[in-house]
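Handing you a structure now.
One chain of protein is taken out of this complex; the other chains stay put.
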Amino acid sequence: MEATEKTISDQKPQEHGMEEEEKYVLGFWLFLASDLVLFASLFATYLVLRTHTDGGPTEAQLFEIPVFMLETFLLLTSSYTCGLAMHALKNGHARRLIGWIAVTVLLGLAFVGIEINEFITYSSEGATMQRSAFLSAFYALVGTHGLHVSLGIVWLISVAIQLMRKSIQPTTARKFINAGLYWHFLDVVWVMIFTVVYLMGVMG
Amino acid sequence: MGVRNLKKTGVSDKLKKFLFGFVLLFLLPGCSDRFVLLDPAGPVAQTEYRNIMLTMVLSAIVAIPVLAIMVYVVYRYRDRPENQAPYTPNWDDSKILEVIWWGIPILIVAILGVYTVRDTFSLTRPPSDQKPVTIQVVSLDWKWMFFYPESNISTVNYVEIPTGVPVQFVLTADAPMNSFWVPQLGGQVYTMPGMEMYLWLQADRSGVYEGKGANFTGKGFAHMNFQVVAKPKSEFEAWVKSVKRSAPPLTNEKYNQLVKPSIANKQLYSSYPTSLYKDIVNKNGGMYYTHHGHH
Amino acid sequence: MVHQIVEYLRNADPLIQMSAAAIVLTLLGIIFALTYYKKWRWLWREWITTVDHKKIGIMYLICALLMLFRGGVDALLMRTQLAFPNMNFLDSQHYNEIFSTHGTIMILFVAMPLIFAMMNIVVPLQIGARDVAFPFLNAVSFWLFFFGALLFNLSFVLGGSPDAGWVSYPPLAELSHSPGPGINYYVLSLQISGIGSIATGINFIVTILKMRAPGMTLMKMPLFAWSVLASCIVIIFAFPPLTVALALLGLDRIFGTHFFTMLHGGNPMMYVNLFWIWGHPEVYIAILPVYGILSEIVSTFSKKYIFGYKSMVASLMLISVISYFVWVHHFFTMGAGPGVNSFFAVASMAVGIPTGVKVFNWLFTMFRGRIRVTLPMLWALAFIPCFVIGGATGITLASAPSDYQLHNSYFVIAHFHQTLIGGAVFGLLAGMYYWWPKMFGFKLNETLGKWAFWFFNIGFYVCFMPQYALGFMGMTRRVYTYPAETGWGSLNFISTVGAYLMGIGFLFIVVQVLYSIRYGERDTTGDPWDGRTLEWSLPSPAPHYNFAQIPTINGRDAWWEMKQQRKAGSLVSENELKPIHMPNRTPLPFLMSLAFFVSGFGLVFNQFTIATVGLIGVIVCMLWRSLEDDRGYYLSVDEIKQTEASVRGA
């Protein structure tokens, strides 16, 4: 636990150097760690309630392989394009960076669109959030992830606007780095949803 | 319970000693039959009583010397000009001392851990080899319902058990979660809608034991008391016969009345619809759990 | 909604109607006073829009003390009802509301803000920083807490208080058994303040890890900062399960889902499980910083380095991790099986190991020291025996077979009040007395403080020792009355007397504060206790930029060592001063939290239009913040020199 000797010095006003940006990145990692436990609680709830279908639709009856595979590929690909945007940032290519953010946003929008459509389909089949404990838990878990993705889209757009206005500087770079981290993190969560909810669901 | 605050402080010191003695007086086992936890009437309560005492004694072994050292240290090292006691402002580390006071609590927790695990497991088994009696319990708003599946009688806020025989209480709820507690016979288990819980109790001597709901369930909660009457097997069987002979039957309609929130007195029923208990469990989600009596 | 509220008030108990009238009158009085003395502008500029950690800390402290008053009145009402068998002072419903709000307020709106007050005021000063890592976020945290507390307290007059206990277990807390808005208030106010708590956790971890003065390695950091770090680690990992538990309960109540209902496959136990995944770590969140406070005070007033510093750090970290593996001990009686119970029982007892080590280290810090029994030290000394007994009874409760008997009895009540009052509150009061001069520039009167101490302390033992005995007599918690045959009457009466003694103690604290504002000894040195850590190197109260010059640290107890080396003189050498960059004040945290409050209030009464308006307000504030270019401002060297000259009385 020995600390680095490097701390804020008087020579560089703290708000204007890399220290300031570093603080934001560490703070954001801490937020992600905390958010992880939020999802853990939702996963735990889902796993405890998944058999509580109250005679209503079960996982195997609801989930359709093409739909959730498409969602998975969209999100994995968006994570990749977000990585390419980061690559562009590290090389200082502002226009390429904005371009890859745009691609990422489009993939994210497609993901959210398909998910909303999935939810509407289920609901029209009578599988609403109020039908059974299993469905309550399903919508809570997958819906919370979807909400996170939607927020991520808004955030990426706002970062892109700022990049267009101010190009790459410590502040905008940090904002994109955090937004990018968030986007990859949503992929981490999705991988677990894909495995625990969908794959284990279709296995019955 | 350990020693209370024994700080050196003139008049208030005396006051505290007085209070401490006063509290201790109330705690001495046997000084009053109202200390139900200190007066176990069966093997389950006995095991739990011993466990409580063990944890208290072992904690006191650490706590009392700590408090004594504190009183001594505060007395001896007061900041007074005439104080001749040694003063070592930079002494802040000692490997030996550190090892000692990491060691002592580890040792005590290890000992307690062994006993805790042993008792935790033993309490899930029947307290004796006698053929057990099963009684099903349903907590309602705000009353206790008992079913005797072996003789098909039913009671409210009142339960009789034979002495010297292990009784398996099978518990559920048709209302918010409560907790079934008969202090002199043993500790609690929650009653939960849709779940069947199991609790072994046994009374070794005849008597009337107070039982109560221990988990808050709303307005009438404070009145959810019941009586457990333990009597020799023959008398118990005679009681069952008399209930079968003289009490009215419990119908589904009557049960639906009982489910409604209200406070009730002791009631006896000569019979009940055989599927009633199972229906209560299942309608609240019993199908999601595998239930098993008699381990 | 309006109709609902009017109906409720018309049918309410006269006690509530009178309180409602009193609240309205007080509010009018405050508004009048602010207008008459032309203080609105001052309130807005200096407090509502501030991002200064010291002012935010003071606001936390004021709110906590106000809430302590309300929670304390609740406690006295309860004790009055229980003083005799078959009392008719409160009816069952009223009693249930009071114990539910008492618990919730004391844990979430007293203990938490008191901790946050200490953290805010002390941590940056102690580690040589000019503010916390994210001053804006810090203000957001405070205002979320403030509006959460406000929403919770509104329930008292607008629609009915929550009445399902501070834990609000379903299905009792579900719509099926609690149809009024009370539980909605509980869910939404905790949710709003909980978001703020997570943000505070993140903020202080980053502050401590990234903003220490040059030379202050982690192992040279004051123990209070370490304890805050440990506490914040617990915060960021323990609060999300609460967020989820409350959100799902809220969905059940407002949108008709079936997470914890009795019907359609809901499982109420899952709420209990999630609640305590947060609930147990929560008490460590409250107690860990107190360990730090004790370490500072004991070391200062023994004039010695803290004994076993490394052990102290290790035990803090151990507690913060183990605390996450003990939650089942709150429901051993749920029948989760002997394997589960054994694991969590042993883990719970294991927390006693590092805790015991801390007590030994405090004792040996005093050993061969020079002990000054000042007010802070007095409370610290009272803490130790109280906490040792509380810990010992905790070991009993951690042992599952003992807990089967003692669970939900008054033994538990006595135990956790002993750790939370005798532990957390004693420690926090010690901290308040210790850092009071740093916050306000004057000391609190010793004589009145001693009266408060003795009333509170003796009252505490008189109140809670009998409750252990009542536990052994089989008295269950949360009963609003009991029959005379139980024989619980005499001990309950003694307990009530104790509670009133504590109430008198609290009044003495109030009098002490009011008296000392006028007549208290002024702290002109900035170092009234002959302190050891950096905060005492600053004038009292510290200037808004804290350090004119960031000091370089060479050892633990940095200020003590500086004092040894250079016996007198200021640390600031005027020619080396540089302009200081400061964050701007901003109304956004206040407005954003207000929008959260509006949204929450709408949801309490199922008014989705109001809720949506509030949420839109939140989003607008966030976007505004994200797009605005707030670079702060610079304090010039001349301004710093002037301020230093005036605060140091030169």
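Miscellaneous remarks
A, B and C label the chains in the order they appear, each numbered from 1.
Convention: contacts are C-beta pairs under 8 Å (C-beta built on N, C-alpha and C of every residue); 3 or more make two chains touch, one makes a residue touch a chain.
Heads up, the rule we're going with is that contacts and distances are computed from a predicted model.
The protein name that UniProt records for the chain not on display, among "ABC-2 family transporter protein", "Cytochrome o ubiquinol oxidase operon protein cyoD", "Transcriptional regulator, GntR family" or "Heme exporter protein D", is "Cytochrome o ubiquinol oxidase operon protein cyoD". Summarising the interface, chain C meets the missing chain with residues 209, 233, 237, 241, 267, 269-270, 273-274, 277, 321, 324-325, 327-328, 335-337, 340. Where chain A meets the chain that is not shown, the touching residues are 3-4, 6, 17-18, 21-22, 25-26, 29-30, 32-34, 36-37, 39-41, 43-45, 47-48, 51, 65, 69, 72-73, 76-77, 79-80, 82-84, 86-87, 90-92, 168-170, 173-174, 177, 181, 184-185, 187-188, 191-192, 194-196, 199-200, 202-203.
Following the convention adopted for this analysis, only the chains that are shown with their structure count from here on.
Centre-to-centre spacing of chain A and chain B amounts to 47 Å, using the average Cα coordinate of each chain. Each of the following residues of chain A touches two or more other chains: 52.
The multi-chain contact residues of chain B, meaning those touching 2 or more other chains, are 285, 288. Residues 51-52 of chain A are the ones that touch chain B when the two sit in their complex. Within the complex formed with chain A, the residues of chain B that make contact are 285, 288.
Those residues of chain A lying in contact with chain C across their complex are 1-5, 7-10, 13-16, 19, 22-24, 26-27, 30-31, 33-35, 37-38, 40-42, 44-45, 48-49, 52-54, 129-134, 136-137, 139-140, 158, 161-162.
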